[in-house]
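For reference, the structure I am asking about is given below.
A protein chain is absent from this complex, but the other protein chains hold their places.
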Amino acid sequence: MTALHLAKAALLAVPLWLLLSSLLRLKPSWLKHLASLAVGFGAAALVTLVTPTGILSYLTTFILMACIYAVLSVGLNVQWGYTGLFNIGVAAFYAIGAFTSALVTTRMPTGLNASFTKQLFGLGMPFWVGVLAAGLVAGLLAWLVGKPTLRLRGDYLAIATIGIAELVRLFFQNERWLANGPQPLRGIPQPLSCLTGDGCAWLPGFVNSFFAPLGPRDYPFVYIAIVALVLYLVYRVLERAIRSPWGRVLRAVREEEASAAMNGKDIAAFRMQAFVVGSVIMGIGGALYAHYIVSIDYSHFDPLNGTFLVWVMLMLGGSGNNRGAILGAFVVYAIWSGTSFVVDALRPTLAAISPELPSRGPYLRLLFISILLVFIVLYRPRGIVPEEKVVSLDRDL
Amino acid sequence: MLQRSAAAAERPFERFRRVASGKAGMLLALALVLLAIIVTAALKGVPATQLLSLFVRGVLLGGMLALGAVGVTLVYAVLKMANFAHGDTMTLGAYLGLVVVTLLPKGAPIAPFSFGYEFIVALLVVIPAVGLIAFGLDQLAFRPLRARRSQSVMFAMAALGLAFGIRSLVYIFWGADFTFFYTGRARPAVELFAGVRVRPDQLFILGLAVALIAGVYLLLERTKIGKAMRATADNSDLARISGIDTKRVILWTWLIGGGLAGAGGMLYGLDVQLRPEMGWWLLLPLFASVILGSLGNAYGALAGAFVIGIVWQMSGAFINPVYSQGIAFLVMIVVLLVRPEGLFGGRR
Partner (left out) sequence: MSDTHPASSSPGSLRPAGQAGDVGASAPLLSIQELTKDFGGLRAVNACSFDVAPGSVTGLIGPNGAGKTTLFSLVSGFHQPDSGRVYLDGEDVTGLPSHLLFRKGLCRTFQIPREHQSMTVTENLMLVPKGQIGERFWNPVVRPGAVRAQERRLRERAREVLAFVNLGHMAEQPAGAMSGGQKKLLELARTLMADPKIVLLDEPGAGVNPTLMGKIREKIEQLNRERGITFLLIEHDMPLVMGLCNPVIVMNQGSKLVEGPPAVVRSDPRVLEAYLGGQYAALEG
């Protein structure tokens, strides 16, 4: 085992630790965390050792993207799964989060760059400020959309969110002054990228020397730890909020609106809260995406990647259950990436059918995913992991 | 003590709300929107002729939107579901029309139009074909949900799956690029009046849209199945008890809705271009029209489509036309804020 293996294993241990500690039922909690940290690190070390470098890198980026989608899926779960709000404009909040964080963390271009890249502002703030700003702006947008629509039948919210997603995308496509128009906005900083470079000045020397073997191409290993932490945090906060009177009211509103109102619950206010909270989480997801992909433009946030996939993830995983939402994100993203291999493998066959077909392979995946959604709606509307029966768990809080 | 004398009096705020959200208030608001557009355009120095021709373009666009909107609203009225696949049904119609046009031997253009007999044949094929496809998709995806009495959002979600499914098929068979029914054929414009220029094709489009909608009007008002559809829309349980064949009503709803959507898609493709995303982009203006004219009200949808079409085109005089969707969205939001039940809906 080399120092490089060790550094990678240490970083990969973070998502494993968080996963295990959420699955294990062990008291006291320090023991649980210790155990899952140990097991997590062991497993990470083993995987790092036995997996060829290329596959390990692929696996890492796969998990990374799946985690980002899991954030979106969990956000949508607050709206649809717990409250029954039909938001078909996930892409709007995803996009606005990504662009907000990008603008907040990049610096205003200077010199020659300034003539290539136009942006409204560039504050050069740290990553976490960008993430918070992303959530805030996405939440604000949700409030604006929700105000006229949430008191009406669900279909109205649906069409309004389709509209806002299209408009947000068009806006970022056409307004050069805002975030470089149709051109990508480049150079979004990657948090802790110093670990894969010359070392971080603010970290103690031994940490830097421990991670010194990592090169810039190993950055996904660093980012996977960060994304996993954010996902875990979002998950924990939501689980708490859901298993509390707040979650109980959301469920009551979803199940029997009239009775919830007669029980003194301000239905519109609770719907708005759920809508805003879900959108804030989607905005955070957007920020995570932007800092990973470094260079973003409007086309990343089309209805397919930004909204449709997230819906299939949540529906397949199980609406009304955060674990289901996360599981769904991994399964569907695996299907999505896996089918791309299948389509690649089928290239010769497709070419035999029609010379145009191989280049249209991606759309076969879209067709498959669409059919999958209809099948879930028809045959398994509760998903893989159905909703839990009891909301109020004052013992388990 | 209680103020018994005040019992009958309205509070001023309530009175304002009631007036503002009445039909008159709504019409006033629409008139104000139109006025605002004209004033803004005038301030920006847009010549009156251009404004007038944009108005005419708006009426034309309204005709095409109406073909889609009537289908959306009929499906909503009879089946109580928002069909988010309707826009993509229009796309499907356009591309099926393209297939027929390419398969047939090319004829000379019928003067003064840019298209030949093939386009007419294609329309005659596409209208029933898309109607039947729409019904088939209903039987596949929505009927089981109806049988299970699923929530309305589950219908919407199934529709979303169908929308993406249809679009992916369009991508697979025809690719992602835009195309035309007749590539490279000149489409000259003629002067209609007072410097307003339109292409003859557009007059044909408007004429056909009006004719089709008149046909639907006659069908709804004069025929037995039309009456059955209206009865089902009013109260489906009552309709079923009184011996109306609900299955037939559903069949006809999709035949009409799908057929009109197919025609609308073809006409839009003739006027603008064919694109796999065209229907998805039309979805927002379609629903804006339908909501403006009250969900489930066929005549309301018609009026809504023309209003949206006109506002959409005229606002293009001073804002970037790529945001025309935004105008439709804005009108819809205003309606939802002021009078969510739309122009022709009754107060709850």
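All chains are identified by letter, namely A and B, in their written order; residue positions are counted from 1 within each chain.
Basically, a contact is a pair of C-beta atoms (placed from the backbone, for glycine too) under 8 Å apart; a residue touches a chain by one contact, two chains touch by 3 or more.
For clarity, every value in this text was computed on a predicted model and none was experimentally measured.
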item	value
Contact residue for the chain not shown (choose from A:S209, A:N263 or A:T349)	A:N263
From A:W143, A:W246 or A:F375, residue that would touch the chain that is not displayed	A:W246
Residue of A:A133, A:L170 or A:V277 touching the missing chain in the full complex	A:V277
Positions on chain A where the hidden chain makes contact	237, 240-241, 243-246, 248-249, 251-252, 255-256, 258-267, 273, 277, 387, 389-392, 394, 397
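As a working rule, only the chains that are shown with their structure count from here on.
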item	value
Centroid distance [mean C-alpha coordinates] between chain B and chain A, Å	35
Chain B contact footprint on chain A (complex, rising order)	84, 86, 88, 148-149, 152-156, 158-160, 162-164, 166-167, 170, 173-174, 303-304, 308, 311, 315, 356-357, 359-360, 363-364, 366-367, 369-371, 373-374, 377-378, 381
List of chain B residues in touch with chain A within their complex	82, 84, 141, 144-145, 150-154, 156-158, 160-162, 164-165, 167-169, 171-172, 175-176, 280-281, 283-284, 287, 291, 295, 320, 322-323, 325-326, 328-329, 332-333, 336-337, 340
